[in-house]
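Note that this complex is displayed minus one protein chain, with the remaining chains in position.
Going in written order, the chains are labelled A, B and C, and every chain counts its residues from 1.
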Amino acid sequence: MSKNLDINIHHLTRVEGHGNIVVNMRDGKLERAELEIVEAMRYFEAMLKGRSFHEAAIITSRICGICALGHQMTSLKATEDALGLEISKQTLLLRKLLVNGATLQSNILHVYFLVAPDLLGAPSVFPLIPTHKEVILRALRMKRLANDIGDIVSGRAVHPITPVPGGFTRIPTVGELTGIKRKLIEEGLPDVKETVETIKSLAGVIPNFTRETEYISLKHKDEYALYDGDIYSSDTGAKDVHDYMEMTNEFVVPHSTSKHAKHNRTSYMVGALARWNNNYDQMTELSQAAAKELGLTPKTYNPYFNSVAQVVECAHCIEDSIKIIDQLLADGLKDEKPNQTPTKYGRGVGSTEVPRGILYHEYEYDRRGNIVYANCVIPTGQNLANIDDDMKKLVPEIIEKPKEDIIKHLEMLVRAYDPCISCSVHMLNVEFINED
Amino acid sequence: MSIAISDVKSQELYCPEIAKITAVKRFTEKEKWFDIELPGGRSLGHQPGQFVQVSLFGAGEAPISVTSSPTKKGSFELCIREVGMLTKLLHKLDVGSTVGIRGPYGKGFDVKSFKGKDILIIGGGIGIVPLRSLINYVIDNRKDYGRLIILYGAKNPDELLYPDDLKLWKKSNDIEYHITVDQGTPEWKGNTGVITTLIPGLDLDLPNTITAVVGPPIMYKFVLMSLKTKRIPDENIYLSLERRMKCGVGKCGHCQINHSYVCQDGPVYHYPELKHLQEAI
Amino acid sequence: MTTEAKIKPKVAFFDFTSCEGCQLNKLNLENDLLDILEHIDIVEFREAMDDKAEEYDIAFIEGSISTPSCVERIHDIRRRSKMLIALGACATQGGINAMKNLHPIEEVRETVYGDDKYLFPTLPAMPISAIVKVDYKIDGCPMSMPEFLKVLKSLLAGQEPIKPDSAVCVECKLKENECVFDKGMVCLGPITRGGCDAICPSFGQFCTGCRGLISNPNKNAMLEILTEHGISLDEAKKRILLFNSYDHSQSLPK
Partner (left out) sequence: MKKYQLNNKQLPSFIDHLKKQGTVFAPHKKGDTSYSFEKVENPNSVVLDYNRTLNSVKKYFLPPREHLLSFSKTDNSFRKGSFKNEKKIFLGVHSYDMKAVLKLDYNFSQGNPEENYLQRRKDSSFIGVSFIPDEFHFSQSVGIPLHDTEGFDIYLEQNSDGYTVKIITEKGEKLIDGFDRVSKAKDISSNHVQFQNKLKYNYNRLPEVFEQSWNAAVWEEVSKKCVGCGTCNLVCPTCYCFDVEDNLDLSLQTGTRDRSWDGCMLNGFAAVAGGENFRETLAERQRHRVHRKFKYISDITGEPWCVGCGRCTAYCTAGISIVEIVNQLCDEYEQNYLNRPAVVGLNAERL
């Protein structure tokens, strides 16, 4: 069967940042199936050079407004690792609460506003407002709830204010925390159950496509790893975060301003589905039930199910947040000041699961507490090669469909990864020249 | 200093009256004239030179001089230059629309004490707005006053306000009326040059002439110099000043010039008073 | 005080080099979002929808100009927009992106791409107003939500919004915050343009200057304040330039 196909989707919509999908098929032979990244380079590592440890997280937060909290947390962890700053249990719990909030907010945004229109055949969420008002209001309510966590604990959800190396500049009050807890119980739990229902009713529209790949995420011995853990590969097992470079092996491809990554195979996947496949048994009860309901089984190899895994994580984040708040209140809130007295200088690595997958920051500090070397490896960058590999398998499978359908399948595939293109082009691995 | 608070009768200072626009005329690209009627046709009860706080809900409030004479009954007039947020919206209003009015506020021209005197009016640009109130007052009480001399200057002929009044003043034989523009146009037949060029030629009965000057800040310096050369005594000079104002009732502090609040002690000042205010001119 | 006939203005959102946090921040107006949609017609918003339009009454622009293709695109958008509003520090003043202008970018680029560096052309990061006329700026990183709402309401009511020109300290004092200098930090609030409701100091953190500086800032005095509070002159300058490299890197004392 010979077929020609040319697809060039310029500035893909409903994703963060600028990317194009390019597919060429000549006489039934796939010549190209690529996600081109055309976002302008931002040179973050270069900008970090010479900056004080007080500023590192402020700057890296601006790599991406969507993953701002994740970048901040990762940056703070790398700084604290490098400078030998211990954090308190309270700080740890508050950070975990923030990570839950950010994951919840990002997953809700992605599932309801970016993916749901595909499942409902709409060009955006706006036409759904009159027809699906209840669903939209629920989505907004859940997003508000997630952002409330961010607003109260960190000052604001986008580019959080209070998290600084060694702790927080402001500790939330008991009243604020009990307020969020009440909302989590009264709104969050029922809303997430409704969400599962809604997605279940649309699950039939999710394309049936599988491609097994290597899944990489954090793994923690005691909990579903979001804030902390070791690096874990479904192929090769665990590794210390300081060895992250061995996992990411970045390489340049001509069609992308962002570098690609590979480990054991030609590509690997990070994100909600990778986390689910690696750590599903550590999720809360509610989320395991939700997974069952949605047909998300352990070892799911359909990348479109990444969005389903995100819904399941929403349930986890809500339940886990309630637990964390209980713990904080039981321990009693202390008006702690951030610990900002370095005990050493040198290299440090931080790694966090942000909504789109595993994120690494590595810094080296001089004795004045200024950065001399920085490297950030972003989840979307790590997923790019996997997306290309998926497309290469997918296109021949659906080649008989009308072109619009093929385009829709490809767009949905890329969206399923929830790619954050603006963050992927912060520029990787810059060796500084002109060291002073 | 201790004041028995409970004995002070307090006032609602910030509540406007809702008044109706009964006529609108465009003078120039930037200036429009409005005739405004208070509820029940009640008269505003102002003095020439006083101002009102005009407001539109949602856009704010601004001080605007009353340009009609107190002798006009039933309504009063404003002339508004479009310069910003509020004035832009005011310019969109038509007959039948309403505006909020507070006032009249401030000190106007002390027309009683001018009785029997010659009146020399010097208006530059939009400064003619409050002066027109004085001019019309004098015209309506013509027998109480001596000569009425009007000097009016504008940047160019397109910026001249009150076309009907200008014709009237020109025609009237008991008004000495001189007009000038900084820059003429081919059609312009009158004087060109800044307003001070009109002063030296005046033949004045000095101790008996009251001079009322209103114009942009830069004009005052030069006019005052000319008046000095002309030997007009300071006691015979009155000026009206513009400052930023928010409340109009001597509270918000914006209009302060040294110790003086323009909204209370002005906008019309007796020149000898002004000489003690270093920030004034 | 008349009510104008309701024709919903066509509103579009565009993003250039940025973190897209400002866009996200808009979506974070959950409680007001549906009310806002009563008044406007969103005709283009790449992050959230597929549709595209030809003309816009109001175009909101996020992000800096940093490549030749950005320049082309912003000219095109300007031509098709009645009103163009820069959203957020990247768009209003170059923001954090402009920090790259402080580094020898050409050389850095060469290290990454080698001989292929011309495949990925880059310019110094610039605010939108460096290329086209901007009718209004909403500052902040992320753009300040109260200001966004205020400007939007003003425009919808046919008014010209007024740009605040006093320091962050003003709002900080209105909220009776303890000054972060008294907590041992240094703060850019004294010369940073207010309008954010002093959100950072209100949460115990120093002001980073993300909203740009007030007009006629006394930069020398600010540097003196910073150095008197224990940071070196070099650090002090870096702190001021964090978000203000484009406007102020040339004007700080050497």
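The definition used in the following text is that contacts are C-beta pairs under 8 Å (C-beta built on N, C-alpha and C of every residue); 3 or more make two chains touch, one makes a residue touch a chain.
A quick note: this is a predicted structure, and the numbers were derived from the prediction, not measured.
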Displayed partners of the chain not shown (whole complex): B, C
Per the touch definition above, residue among C:I58, C:M222 or C:A236 touching the missing chain: C:M222
For chain C, residues in touch with the removed chain: 1, 3, 32, 35-36, 39, 149-150, 153-154, 156-157, 162, 165-167, 169-170, 173-179, 181-183, 187, 189-191, 204, 214-218, 220-222, 224-225, 228-229
Hidden partner interface residues of chain B, rising order: 1-3, 5-6, 8-16, 18, 55, 57-61, 83-84, 87, 98, 217, 242-244, 246-247, 249-254, 256-259, 264, 278-279
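Here is the rule we use: only the chains that are shown with their structure count from here on.
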Rounded Å distance, chain A centre to chain C centre (Cα mean): 25
Centroid distance [mean C-alpha coordinates] between chain C and chain B, Å: 42
Whole-Å gap between the CA centroids of chain A and chain B: 65
Of all residues in chain C, the ones touching two or more other chains: none
Residues on chain B engaged by chain C in the complex (per definition of touch): 18, 56-59, 84-85, 88-89, 92-94, 97-99
Chain C contact footprint on chain A (complex, rising order): 11, 13-17, 39-43, 46-47, 49-52, 55, 58-59, 61-66, 68, 109, 113-114, 117, 123-126, 129, 136-137, 140-141, 143-144, 147, 154-159, 161-162, 164, 168-170, 252, 254, 257, 422-423, 427, 429-434
Chain C residues within the chain B interface of the complex: 1-2, 157-162
